[in-house]
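Just one protein chain is left out here, and the rest sit where they should.
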Amino acid sequence: MAVLPRLEDEELSAEAATVFADIRATRGSDFVNDFWRVLAHDPHLLKATWERLKAVMTPREGGLDPLTKELVYLAVSTANGCSYCVHSHTAAARAKGLTEAQHGEFLAVVAMAATTNALVEGLQVAPDEVFRRG
Amino acid sequence: MAVLPRLEDEELSAEAATVFADIRATRGSDFVNDFWRVLAHDPHLLKATWERLKAVMTPREGGLDPLTKELVYLAVSTANGCSYCVHSHTAAARAKGLTEAQHGEFLAVVAMAATTNALVEGLQVAPDEVFRRG
Amino acid sequence: MAVLPRLEDEELSAEAATVFADIRATRGSDFVNDFWRVLAHDPHLLKATWERLKAVMTPREGGLDPLTKELVYLAVSTANGCSYCVHSHTAAARAKGLTEAQHGEFLAVVAMAATTNALVEGLQVAPDEVFRRG
Amino acid sequence: MAVLPRLEDEELSAEAATVFADIRATRGSDFVNDFWRVLAHDPHLLKATWERLKAVMTPREGGLDPLTKELVYLAVSTANGCSYCVHSHTAAARAKGLTEAQHGEFLAVVAMAATTNALVEGLQVAPDEVFRRG
Amino acid sequence: MAVLPRLEDEELSAEAATVFADIRATRGSDFVNDFWRVLAHDPHLLKATWERLKAVMTPREGGLDPLTKELVYLAVSTANGCSYCVHSHTAAARAKGLTEAQHGEFLAVVAMAATTNALVEGLQVAPDEVFRRG
Partner (left out) sequence: MAVLPRLEDEELSAEAATVFADIRATRGSDFVNDFWRVLAHDPHLLKATWERLKAVMTPREGGLDPLTKELVYLAVSTANGCSYCVHSHTAAARAKGLTEAQHGEFLAVVAMAATTNALVEGLQVAPDEVFRRG
């Protein structure tokens, strides 16, 4: 179910095929998931999205570790209720070392944040002066 | 601005005062932020929320590190657009060691997730079979 | 702060003035809150919104009681993080008899729903067959 | 479809089995829905979630009636677009006496709240002074 | 999957049948999509929703063009993650002339908005004075 069909490799435009080749090389895997296969209908948007994703997720000197970044990605996807994204980034987090116990801990933090977010919205508390820098 | 006024220490019920004492002891600081001061109108909800938060955020053997958990909390709060929560948990993340460069990296991941979440919702891509375990 | 200024009574168009008269008659109060004063820039949208609101909130034979309906309204507004709406509908719920203890109970339910909503999204559980009627 | 498989009774840990027994006793039914069966992968999170849910939903002296609380739960779940939650809490509301006509009235209120929430966000109206207590 | 079954033409109440006749006449098509068929369980809500929709989407002198309005509708539906709505309004936009290239451009704008929305929420930037009129 999607508003556009997934494209097989032989249906890709030249520009999209180049992006797919880079996805495969970067990930060291032949598998390209359906998000990219549907997005490939617009090769320009595909390219811009992939290149930005690659830049953002590449580890930086002194930066956050890869699993932490993946969990931040997954947390946003969960809060946004994006089914595809939760499935794909849960798989990615596991591939980066998330244990089953850590997965449970992650879910507990996400649920806790949802809880206090809801209470704050229900009470409409304004940020304490000490938290403001701008 | 809130739908209920913040309570000063001398306005707390006995049950709320006990919770505030535990917040101070746990954090090693006399400061209690306004979320708890407004929530204190319902001492039972205050107690349940604080005790669950403390349990969730306490480090576990083999678990996620404290900064990662704080960033997951902040990521959910950002996706939910909870102004108070973004302010307070950004401060908490800094207190746990988040550098300014890492903060920028965090924001880049959050923005990237928002981007692909939006594309997935716009395209309505169904999760690949390989991502499903249930 | 708004993207359009609030209109004073003497700035209203004739169509908007008629709507304001009905708001006052229906509520039995001279006070018209700022939502309507800003919306009054588009008298047609003002009229359609007010008339639909009045129809929806009017008690029905065998229907939900007024406080329950107000709390449903407030629950949606809280989940959507609509600051103005949380303020105005909390006031409306109090006017309809919500006690401080019930307000705390309401917030506990809202927070609980946010919690399990988040867990469900994080786990991507599909609805049990028994829950489906369509 | 889920990111973890549902657990059958014979796959439960001892701690999870104890929670399931309490769910069954509290509800007076042998049926345990899939939310709990997937959550059971983390028995601690299962236990904390169930116990908090039970405490929140237990009727209180002078408190909100059970159907009102269920509708608040359902309203939040609808606003959050949580498919599983809408299915399960619609079923729960029916079990607590929601008639088909009241269900339609509930949906009308939810839709009305979504409407004015959207207008307020589009106009960015600030809360009237009279609505602020904090 | 739905919480209520879709109604066939022969199952409609008289009031709902009248609405369906108007949907068919207005659209010049015999096809009535499932949203209306499920909503038809509450003929009053069906009627109010359809009549408001028709009024809102009818072209106005000096107003927005039909495709722009459809894309605004689709943009909100995408941001809200409403699967049904994205499917139906993507189809409607195509019927109103959206080309495949424009669809890609639309998605790029939606994704861009999601990106800067997320950055603004993460940074909690207050609106510049120059943007405020109210």
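By letter and in written order, the chains are A, B, C, D and E; residue numbering begins at 1 in each of them.
The criterion applied here is as follows: a residue touches a chain if its C-beta (ideal position, glycine included) is under 8 Å from a C-beta of that chain, and two chains touch if they have at least 3 such contacts.
Given the structure is predicted, the values throughout are model-derived calculations rather than measurements.
Residue in contact with the omitted chain (choice from D:17, D:57 or D:111): D:111. Residues of subunit D that touch the chain left out of view are 78-79, 81, 83, 86-87, 106-107, 110-119, 121-124. Interface residues of subunit E with the unshown chain, by the touch rule above, are 1-4, 6, 31, 33-35, 38-39, 45, 49, 52-53, 56-57, 60, 62-64, 67-69, 71-73, 75-80, 82-85, 87-91, 99, 101-102, 105-106, 108-110, 112-117, 119-128, 130-132. Summarising the interface, subunit A meets the missing chain with residues 1-6, 38, 48, 52, 55, 127, 131-134.
The working rule: only the chains that are shown with their structure count from here on.
Between subunit B and subunit E, the centres computed from C-alpha atoms are 34 Å apart.
In subunit E, the residues that touch at least two other chains are 1, 3, 48, 81, 86-87, 107, 111, 118, 123-124, 127, 134.
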